[in-house]
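Notes to accompany the following structure.
The block that comes next holds chain A.
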Amino acid sequence: MKRLLPTPFISIAIAVTWLLLWDSLAPGQLILAAVLAVAIPLVIGGMRGKPMRLRAPGAVLRLLWRVGVDILRGSIDVSQAILGRTSKVKPGFVWIRLDVTHDHAIAALAGIITLTPGTLSAELTEDRGHLLVHALDMGEAEALAHTIKARYESLLLEIFR
Partner candidate 1 sequence: MSPHLAVVPVAGPIALGAVLLLLERFDIRLRRALGVVGALAWIGVGIALVVGAADGAVGAYLIGDWPANLGIALAVDRLSALMVLATALLGAGCLVYACAGWDRCAPHFHTFFQLQLAGLFGAFLTGDLFNLFVFFEVLLIASYGILLAGAEGRRIHAGLQYVAFNVAVSVLFLVALGLLYGVTGTLNMADMAERIAAAPPADLGLIRAAAGVLLVVFCAKAALFPLYLWLPDTYARAPAASAALFAIMTKLGLYSVLRVYSVVFAADAVADVAWPWLLPLGVATLLLSAFGAVAAASLRMLAAHLILFSAALLFVAFALDSAPAVAAGLYYLVHSALAGGALFLFADLVRRQRRHRGDDLTASEPVVQPTLLGLVYLVLAVSLIGLPPLPGFIAKFALLAAIPDAQAGWLFPAVLVSSLLVMIAMARAGSRLFWGDADPEPVRGGTPPEPARALPLAGLFALLGLNVAMALGAQPVLAYAQAAAEQMQAPAGYLEGIRRAEPGRGEVAP
Partner candidate 2 sequence: MEIAFASAVGVLFAAGIYLLLRARSFEVVLGLTLLSYGVNLLLFSMGRLRVDAPPVLEQDVVPTLAHYTDPLPQALVLTAIVISFAMTAVLLVVALRGRTDGGSDHADGVERDAAPPPEPTDPRDLPRHPPRGGATEGEQR
Partner candidate 3 sequence: MLEALLALPFALALLIACMTKASRRTIAWTAAVAPLGGLAILGLITPRILDGETVRSTVEWVPAVGLDLILRVDGLGWMFGGLVLAIGALIVLYAAYYLDPRDSARRFFATLLMFMGAMLGLAISGNLLQLVVFWELTSISSFLLIGFWKHRHDARVGARMALAVTGGGGLALLGGVVLLGRIVGSYELDAILAAGELVRAHALYPAALVLILLGAFTKSAQFPFSFWLPHAMAAPTPVSAYLHSAAMVKAGVFLLARLHPTLAGSELFAILVVSTGAATFVISALFAIWQHDLKGLLAYSTLSHLGLITMLFGLSAPMAVVAGLFHMLNHATFKASLFMSAGIIDHETGTRDLRRLGGLRKLMPVTSALAMIATLSMAGVPLLNGFLSKEMFFTEAAAAGDGPISDHLLTLVATVGGVLSMAYSLRFLRDAFFGDAPRDVAINAHEPPRFMRVPVEILVAVCVLVGLLPAFTIGPILEAGARGVLGPDLPDYDLAIWHGFNLPLAMSIVSLVGGLLLYATLQRRTDIHAKQTPQVIKTAYEHVIHGLYRLSCWLTSRIENGSLQRMMVLLVVAVAVMALAPFVQGHALGAAQATQPLPLLGALLWVLIVAGALGTVLLHHQRMKAVIVIGAAGLGVSLAFVVLSAPDLALTQLLVEIATIALMLLAMNFLPQVAAREPRARRLRDALLALAGGSGVAVLTWAVLTRPLDTVAGEMLARALPQGGGTNVVNIILVDFRGFDTMGEITVFAIAGLLVHALLRTAKVSPERAWPDAMRLTIPQVVVQLLLPLAIAVAVYLFLRGHNEPGGGFIAGLVLAVPLLLQYVVIGLGRPNPRLAARVLAMIGIGLLLAVGTGAGAIAFGHPFLTSAHGHPALPLVGHVPLASVMIFDLGVFMVVAGTILLALLSLARAAHPETIAGVGDGDTR
């Protein structure tokens, strides 16, 4: 099994993508999806990344919900910042020490930070210990860092245990 499906998550993603693309659940498509899900990771061989294991599906859903809400909420704030007087904006950087160590988790966190309006993950240190975040409206830097760690990183720690 491990040899056939070295990266199960990616295989699932492939199958789902395939079925979405055809917008169909016909038997033929299911077979093809399965074939591709097995074949593609094998074909790309050395180019595939480290296997990724998702635990705690509940945490995944919670994270998705939080991110979704934050995106919507943040968007409005950012819109105000853009539409308003730009000189009022008080931007700034903040380094966040990371507790997650898994590459996928770091990437997910960085992605979430960027997708959530108002913040942007600008750089990861070489040792992957710190993430540089740029905030459009700085407010309290410590609070921002805390929010990020509490709202997202904790869930990610749960997921990428």
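For anyone wondering why these and not others, all candidates are chains of the complex that A comes from, given by their letters.
We adopt the following convention: contacts are C-beta pairs under 8 Å (C-beta built on N, C-alpha and C of every residue); 3 or more make two chains touch, one makes a residue touch a chain; residues count from 1.
Keep in mind it's a predicted model, so treat the numbers as computed, not measured.
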item: Numbered candidate touching chain A, per complex, among 1, 2 or 3; value: 3
item: Of all residues in chain A, those that touch candidate 3 in their complex; value: 10, 13-14, 17-18, 21-22, 26-28, 31, 36, 40-41, 43-44, 46-49, 103-104, 106-107, 110-111, 121, 124, 126, 128
